[in-house]
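All protein chains but one are shown in place.
Letters A, B and C mark the chains in the order given here, with residues in each chain numbered from 1 onward.
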Amino acid sequence: MDFRPTEDQRALRAGVRALLAGRYGREALRASVDTGVAVDRGLWRELGEAGFFALRLPESEGGVGLGLPEAVLVFEEAGRALVPGPLVATHLAAGVVPGAAAGTAVVTAFDLGGDLVAHLGEADAVLGAAGLPDGEPVRAADPLTPLHRVAPHRVPRRGDVGAYVAEGALLTAALQVGSALRTVELAVRHAGEREQFGQPIGAFQAVKHLCAQMLVRAEVARTAVYAAAVTGGAGEVAAAKLLADGAAVDNARDCLQVHGGMGFTWEADVHLHLKRAWVRAEQWRTAAEAEELLAEELLDSAG
Amino acid sequence: MDFRPTEDQRALRAGVRALLAGRYGREALRASVDTGVAVDRGLWRELGEAGFFALRLPESEGGVGLGLPEAVLVFEEAGRALVPGPLVATHLAAGVVPGAAAGTAVVTAFDLGGDLVAHLGEADAVLGAAGLPDGEPVRAADPLTPLHRVAPHRVPRRGDVGAYVAEGALLTAALQVGSALRTVELAVRHAGEREQFGQPIGAFQAVKHLCAQMLVRAEVARTAVYAAAVTGGAGEVAAAKLLADGAAVDNARDCLQVHGGMGFTWEADVHLHLKRAWVRAEQWRTAAEAEELLAEELLDSAG
Amino acid sequence: MDLTYTDEERDFRARLREWLAKTLPELPARPSPDDWPGRRAYDLGWQRRLYEAGYAGLHWPVDAGGRGATPTQHLIFLEETERAGAPYVGANFVGLLHAGPTIAAEGTAAQRARWLPPVLRGDEVWCQGFSEPDAGSDLASLRTRAVRDGDDYVITGSKIWTSHAEVADWCELLVRTDPEAPKHRGISWLAMPMDAPGVTVRPLRTLAGSTEFAEVFLDEVRVPVADRVGAENDGWRVTMVTLSFERGTAFVGEVVACRRTLGELARTAKANGRWDDPALRRRLGRLYGEFGALWRLTQWNVSEAERSAGGVPGIGGSVFKLAYSHARQELYDAAAEVLGAASLSLEEEWTLDRLSSLSYTIAAGTSQIQRNIVAERILGLPKGR
Partner (left out) sequence: MDLTYTDEERDFRARLREWLAKTLPELPARPSPDDWPGRRAYDLGWQRRLYEAGYAGLHWPVDAGGRGATPTQHLIFLEETERAGAPYVGANFVGLLHAGPTIAAEGTAAQRARWLPPVLRGDEVWCQGFSEPDAGSDLASLRTRAVRDGDDYVITGSKIWTSHAEVADWCELLVRTDPEAPKHRGISWLAMPMDAPGVTVRPLRTLAGSTEFAEVFLDEVRVPVADRVGAENDGWRVTMVTLSFERGTAFVGEVVACRRTLGELARTAKANGRWDDPALRRRLGRLYGEFGALWRLTQWNVSEAERSAGGVPGIGGSVFKLAYSHARQELYDAAAEVLGAASLSLEEEWTLDRLSSLSYTIAAGTSQIQRNIVAERILGLPKGR
């Protein structure tokens, strides 16, 4: 037993982090926000070339032949960098929808449990659906997750996407963990720099303890995500999503509180983390669904 | 509109506080704990003489002729002093069970929603029940709330005590508020006296903020209790119980946290507040019941 | 403990209700949020109607041109206008609730005569220049400098979180007039015309996507010494006096609005089926209980204010604000649970409200600062070293 990432896994993570730092740093992120263009086709292809989407496809099918543990590590990095777009759906579509694996196709999914779908206007396909349905654009709270509302008869039945729910939830949880870890960093950096009453605000216990609880939440959620990636257990996947959703949302809010008025501005990145965390919390599996699934497994295990 | 207690009401409250300070101060409380005798018949009669039980009985029936606002003020004081015994049930029994009004009878009630009943061994009667049922003594977590378990067929039906539930809940909420206010005082006193790392622990923001939130909880709950006493509205009574239960339990726990190891000892009074708050939270109306009642009223009011 | 209203108060409410019923349908269409001149005109128009009907400056002292109403009447006014869906105080906020009361309390006769009537009549708009980028919670550390030059102050610095700066006539400005003094003792209060040379307004976009606030940059702006209210270097005390004007009524309209929102949430949940989830239903029931208690706490504070000299001290408001700001954020989280994925759409009004509510635990004193105030000033706990 060595639960820590292997050297290869760490190298993979570092590679993706470096790619994103160069290709989707803060300026690129803010440029996306300003233009309202969430999916950058060039970046999408580069991610595809780096194996982001084909990661778990067997080498015989042109994939990288790795597993969920590697996938959650790279998705964590994407969450940290706030990369927009239907990363999870496209990854799940690798080997199913042509071009998904290579990043030449953008694939979204009906993962919001209803008639809303994200990134429809930028997508080439919808996972588990025949063709691209029409949709009415809806003004979205997250500036980098455009939404459309689709006629109810064009929403795929639960069964058509059921096979993807667990993996979709887990990879989404990994994105949440990346965001939760990133907001700890943002809060700590601000708390160390911002001075009030003659000292950095991070010297005040109230701020210090907010930051400490943020780290606790993020670390527990990260562990749950890694464990679920290793074992693939249904309960562990549900726990991963539940804890990661909570960590991402609560950390973004605490990060905002640490930032004070500055955190309330459009210019700060905090709100982008919070809004994206809200989106992801609705994707694939909500907290109530995860808790019910866990309750069921608990009762089964108790015999 | 003047929501504040009138001069007469303040005088009544001060009188009960003085009576309890003289008759049931800390030494008397600890003596009760040591002997395990919860109901002091002498004190019960003195409370009776002071009008504690007959407060709301019309003067024509030998009562004091006051209302719920006066009652919640005196019950708040009893809660502050941690006076043990079935105060609420005996008060409700005034005019119904002989001797209750005068404090010569001790009356308990099946207010725990099942086959457990408090103070049965010390009681002369049970509200809404014919005769005193037999019961098996049960070891109780609160040393001053002895419990008995009664055969299910001796438990009164809901309808037999239904008329008392709202007033019982409100007066119990007043006891909770008294306890919640008292634990703020205990925490603040300890925080001002106890030194660690070269200063009173109350100078640390973490402790300070615990105490501040305790006061907020207690004050909001107190307002809810007073308002419910004035209006008698079903929703306001439910809100009063819900918020007062939360304030008493959470404040006792925070008070314990402020006290650190000292709060974990039998000698500190903190645990007596916590255990009694747990008892009262189960009496008359639980949080879930109060929330459902409030939800119903909300929907009705929304039309 | 009396929660009934006097005959006079009931009469006041009835007449107000009648007037609102008659007046509100006559109002022009509301301007769009981005139309600042339109908003100014709309808000001033509403203020003029209040003035003509005798409701302007309801809570101001009579000698300042106000109606000298009791806190209870003010509570009734705020409750009824919110219930009726009347316009929010809007552009008149600073003039009516902060700068005006400050001038009424601390200004000279000439200053009162110059600045108060236009506020009451709906002729002039004020904005507030207190906060600075580097002085958030620590407001008294503000650095905008005012240097005496003859009969003028010459002011350089920047202010932030200024509402209605684009359309204001005047700015109540806190400036540092003595950089050597302890931070609370070197501040002065000035009335600055917003069209003075050297004033630049830059809209500040919030996370809700709106530009409700602005930054105000001051580059050698000249303000006559005669437009200072109160003594030089006494501005901190001067600005604190207005807190007592509020008299427990600061959140009346907002609590009424939250209670209405809860009713709408219940109806929506009933309609979309989520009401059948006991966990969500109880969550809404609990919030209904909490906002009911907050309404009663408002009445309590108003009762206190009505019978005590000088109104409610700011510290009583800290208890309320801590409970209220938390409950209101929780309200919109519950709204998101009622809406499900639809909460991700800005077309649901609660989504925008949810975003705005993120400021409640920060603006006008963060919850951390409020807890310090409660702990130190009410509970008497020692200051940290």
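Basically, a contact is a pair of C-beta atoms (placed from the backbone, for glycine too) under 8 Å apart; a residue touches a chain by one contact, two chains touch by 3 or more.
All figures in this text were calculated on a predicted structure; none of them were measured in a lab.
Here the missing chain is touched by one residue of B:Val126, B:Val150 or B:Leu256, and it is B:Leu256. Of the candidate positions A:Gly48, A:Pro69 or A:Pro156, contact with the unshown chain belongs to A:Pro69. The set of chain A residues touching the chain not shown comprises 1-6, 9, 69, 184, 188, 191-192, 199-200, 202-205, 207-209, 211-213, 215-216, 219-221, 223-224, 226-227, 229-231, 235-236, 238-239, 242-243, 288, 290-299, 301-303. Take chain B: the residues that touch the chain left off the picture are 112-114, 116, 138-143, 145, 147, 195-197, 204, 206-207, 253, 256-257, 260-268, 270-271, 274, 278-279, 282, 286, 288. Listed by residue number, the positions of chain C touching the unshown chain are 277-279, 282, 384-385.
One rule holds in what follows: only the chains that are shown with their structure count from here on.
Arrangement of the chains shown, judged by which pairs touch: all-to-all, with no pair of chains left without contact. When the interfaces A-C and B-C are ranked by how many C-beta pairs touch across them, B-C comes first.
Spacing of chain A relative to chain B, judged by their CA centroids, is 48 angstrom. Here the CA centre of chain B is 39 Å from the CA centre of chain C.
Shown for chain B are the residues in touch with two or more other chains, namely 204-205, 209.
Shared interface positions of chain C, i.e. residues touching 2 or more other chains, are given as 368, 371.
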